[in-house]
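What follows is a set of notes on a single structure, which appears directly below.
Heads up, one of the protein chains got dropped from this complex, but the rest are sitting where they should.
Right after this comes chain A.
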């Protein structure tokens, strides 16, 4: 495993192009495009203000830089650095901006979600979509890029609009049986749309591409409901994580629950392996040492750690959330399927230091990784069943069915990994700190327990 040197970035804006050749980062108001393998700067663009959002087009030829506080979007071309494009939303403001799947249209959501403006870079034409809903996930494109589903709220009722991305023709417009639609997501095969309600009501609705309601699923009433939803890449399973600390799996044939995964505080009676991170502390000597350590801040953060396998029963530390606050920190907030749909990784918010890995073939718990600090982010390798996670410290953790390993990121000044992204080839990882980024190149797998 090799680590590159550390580069600057702001706002966690660092994305690899879809073809995997370039790495774009935003540093203040500048956009830096590097080559992924050599990390040499290929292009440098200057935007008019600090960039809030940056996105590659699907053909890796253009980059969109949105500046929300100025209401501006600038588009840069990789082929022709002289080419420029500036979209000014004017007084209507800008809240979010994204590419369409064909890489030639930009969808801007205005302030207060008044409307969605579709700008065409081919014809400079403009289309408007009215009454978009301001919710957790109101717009989703199907994986083949042909259809877009948009949540609409009109007259206190929820609707779903399905557009054909080719010419933005409204294909279907139907009402949903939700009280307050919180999100929608296409299945990977593009034929089913999952729509879920806000947390006040547990309701998941499944619509076919042509707008027919296929099935509804509601596990219970009254208590807080759905927190996260994820499709398996094979479109066979729909995983629903809820505030009752359980994940329910629906199958694509009957749309009924086939199993549910529970996250108890005391793990017992499973065949799973529990990995616990143990820090190998350097010996702290006399009273003079702590001061010395504080002055050399890096050494404090650079403690090595390794994984130990704990025998069952194991108790996971639980942090009870404040009952008076809204959206309590309890329940399954992150669900991630591996690329072969074999494994599902989950995180329960009141056990923030633990990541649970479930085997979808056996429908049982495969492994639990318990870290010393709260897990910030985890992501599966796009090709292999390998999970990378980070916990806001200087280490990178990897799990695979063969075992797991903890790697110290060798940078000076304590680079704390806040989030990570895999390169589309699965050969490297991009680690993002608060203001820094670092690339990690993987070797051929050599992991030990």
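The definition used in the following text is that a residue touches a chain if its C-beta (ideal position, glycine included) is under 8 Å from a C-beta of that chain, and two chains touch if they have at least 3 such contacts; residues count from 1.
We take it that contacts and distances are computed from a predicted model.
Only one of "Eukaryotic translation elongation factor 1 epsilon 1", "Glutathione S-transferase", "SSX family member 2 interacting protein" or "Serine palmitoyltransferase small subunit A" fits the UniProt record of the hidden chain, and that name is "SSX family member 2 interacting protein". Touching the missing chain, out of A:35, A:175 or A:210, is residue A:210. Set against the missing chain, the residues A:200, A:266 or A:363 yield one that touches it, A:200. Although one chain is hidden here, its contacts on chain A can still be listed: residues 58-59, 77, 82-93, 102-104, 111-112, 117, 119, 121-124, 126, 146-147, 164, 166-167, 169, 171, 189-191, 199-200, 208-210, 222-224, 253, 323-328.
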